[in-house]
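All protein chains but one are shown in place.
Chain nomenclature is as follows: A and B, assigned in order of appearance, with residue numbering initiated at 1 for each chain independently.
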Amino acid sequence: MKAAPFEYSRPADIDEACAMLAADENARLIAGGQTLVPMMAMRLARPTRLVDINRIAGLSYIRQDGDAIAIGATTRQCDLERSATIARDIPLMAKAIPWIGHAATRARGTIGGSLVNADPAAEQALIAVTLDAVLNYREDKKTIEIAAGEFFVGAMVTSLPSTACLTGLKIPVWHGDRIGTGFHEVNARRSDFAFVSSAVQVQLDADGTCKRIAIGAGAATDFPMRLTSAEQQLVGSKLDAAKVKDVVTEALADIEALDDLHATAAYRKRVAVSMACRAVADARASALGEKLHAH
Amino acid sequence: MRINLDINGEIRELDVEPRTSLLDCLRDHVGLTGAHTGCEHGVCGACTVLFDGVAVRSCLMFAPQAEGSKITTIEGVTPGPGEMSVIQDAFCETHGMQCGYCTPAMVLVAHALLIDNPNPSRDDIVDAISGNICRCTGYAQIIDAIALAAERLRGANRPVELTK
Partner (left out) sequence: MSAISKFRFVSTDRRVREDRRFVAGKGKFVADIQLPNTKHVALVTCPHAAARIVSIDKSAALKMPGVHYILDGAELAAATLPLMTGLDTPNVPRRPLAHEIARYSGEWVVAVVADSRAQAEDAAEEVVIDYEPLPFVLDAEQALESNDILVHEAHGSNVLLDKTFTWGEVDKDFAASPRKLKLRVKWGRSSTVPIETFGVTASWDPWRDMLDVHASIQMPRFNDQIGIALKIPVTSVRVHHDVDVGGSYGVKRGIKHTVLCGYLSRRLGFPVKLLEDRLENMRGGDAHGPERLFDVEVAFDDNGIVRSMKMRALENVGAYAGRSPFQLGKPVGAIVGPYKIQSVQYRAVAVVTNKTTQDAVRGFGQAPTNVAIERTMDEVANVLGLDRLEIRRRNMIRHDEFPYTIPSGTTYDSGDFHAVIDKVVAHTSYEGLKVERDALRTQGMLAGIGLAACLEPSGGNATFEALLNPKVQTSTFMDSCRVNIDGVGSITATMHTTSSGQGHETLVGTAIGEVLQIDPELIRVVRPDSLNSLPSGTPVGSRMAIMLGGAAFHAATKLKTKLMTIAAHDLGIPVERAVYDQGNVYDKNKPEHRRTWLDLVQIAWRSYHRLPADMEPGLAASHIMQVPTGGTLPDADGRVQMYPCTSFEFHLILVKIDPDLGRPEILKYRIGHDCGVVINPKIVRGMTMGGIAHGIGAALYEEFAYNDDGQLIAQTFMDYLLPSSHEVPDVQIIHHETPSPHTVFGQKGSGESGYLGSPAAVANAINDALKPLGISTNRLPIKVSTLGDMIAAAQENKSKGH
């Protein structure tokens, strides 16, 4: 399991990286490499040139940017995990990060790498879709924005042009009181890829009525999806369990769930409902300041 | 290609193919064989080294990528020939191993954990080693070893410096 030969480059800036991609259609970017390197070791990926963007200045950051938190593409998962900004402003992401791989892979893995890899089970993609993140990438010396919901187009497939480089993303911060989050996922071993996952963020009125809600379902389908119809039906409700279950079930009724060695499509489809219901319940409880039971 | 790596505090000038993993580089080019090859796809953790003080998989990085960072291997945390660190001694005291193949990685993970968290709970230890597969022990005596090392380090007359 040795990678096929390749040339190695370490561009000084992002435009140089893009130029290297443009010059060689088999060139690939490497950031954390936690997915790409094993693919290369198995020779399932065989770039002729590896463009290492790890040390490009200014690609790793977590900062406030207007009403959003901006995160640089090469920001490592462990930095997100430890970030007080993320914990305060994007608590849903803070909940999801520990579910990504292991500490040792989070130490290298980057958020940008995970997004462009677009694994159906990836937690960061789910968070990006759930929270309406806007991704930005650089191509041809221009910076282009794309909504997370339009970025993912298939299992391991994104709409990112092949000569572009993802530079970062912005996640809008929800402001106000009584905001709660819930994240659930199920897998065989605690650190495996999720069979099914769900991320939910909710804001309640003073009387506990749902003012705003975002429900994301991950790993069940080719790429993370928002349960928009359920969200619409739940705004204005008290998020009682029966209603949540009904609308979530309806929203997931027609999905084409993935089927593989680890979980059947029937399992994914069914448990996606449970995960979403639990995530909504957790989000509601945390918005109300109730203590959650551990999962 | 020619690269310079900072390994255990020493700058090594090396000539490697870009495709050489950091693991293979350490083993085959530097002669440090304490990092072990287990799966070469980033799951088993036997190849763990400290990268700027943090435990990472050396099979998931190409050697040129390691330029500019401090790499610490098991050889680098061993105090001297025949001399064991508190953590290594604790592994011996509890017999936190059998075949010894995953052991250097476990010791390094323990090292990284105890720098950040001198008083880990059992769950903290379980979580810290969860990325390192041991097929022999069922982990119990490894967990015991790390708890014992933490206790001893806390109880030392003078703080024992764990260096990144």
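Assume a contact is a pair of C-beta atoms (placed from the backbone, for glycine too) under 8 Å apart; a residue touches a chain by one contact, two chains touch by 3 or more.
Just so we're clear, the structure is a prediction, and the values are computed from it rather than from any experiment.
Colleague: Among the options A:Leu36, A:Leu135, A:Val271 or A:Ala287, which residue touches the chain absent from this view?
Modeller: Spelled out, the listed residue whose C-beta touches the missing chain is A:Val271.
Colleague: For the chain that got dropped from the picture, name the residues of subunit B it touches.
Modeller: Per the touch rule, subunit B residues meeting the hidden chain are 17, 19-20, 27, 32-41, 43-44, 46, 73-75, 78, 84, 88-89, 91-95, 97-104, 107, 122, 126-127, 129-143.
Colleague: For subunit A, which residues touch the unseen chain?
Modeller: Given the touch definition above, subunit A has residues 1-5, 42-43, 186-193, 195, 261-264, 266-267, 270-271, 274 touching the missing chain.
In the analysis below, only the chains that are shown with their structure count from here on.
Colleague: Averaging over Cα atoms per chain, report the distance between subunit A and subunit B in Å.
Modeller: The mean C-alpha positions of subunit A and subunit B differ by 30 Å.
Colleague: Residue numbers of subunit B touching subunit A in their complex, please.
Modeller: 1, 17-19, 21, 24, 40-42, 45, 48, 51, 54-57, 59-62, 64-65, 68, 109, 127-128, 130-132
Colleague: What residues on subunit A touch subunit B, complex-wise?
Modeller: Contacts found on subunit A: 1-8, 10, 30, 33-34, 37-38, 40-42, 50, 52, 54-55, 78, 101-105, 107-108, 190-191.
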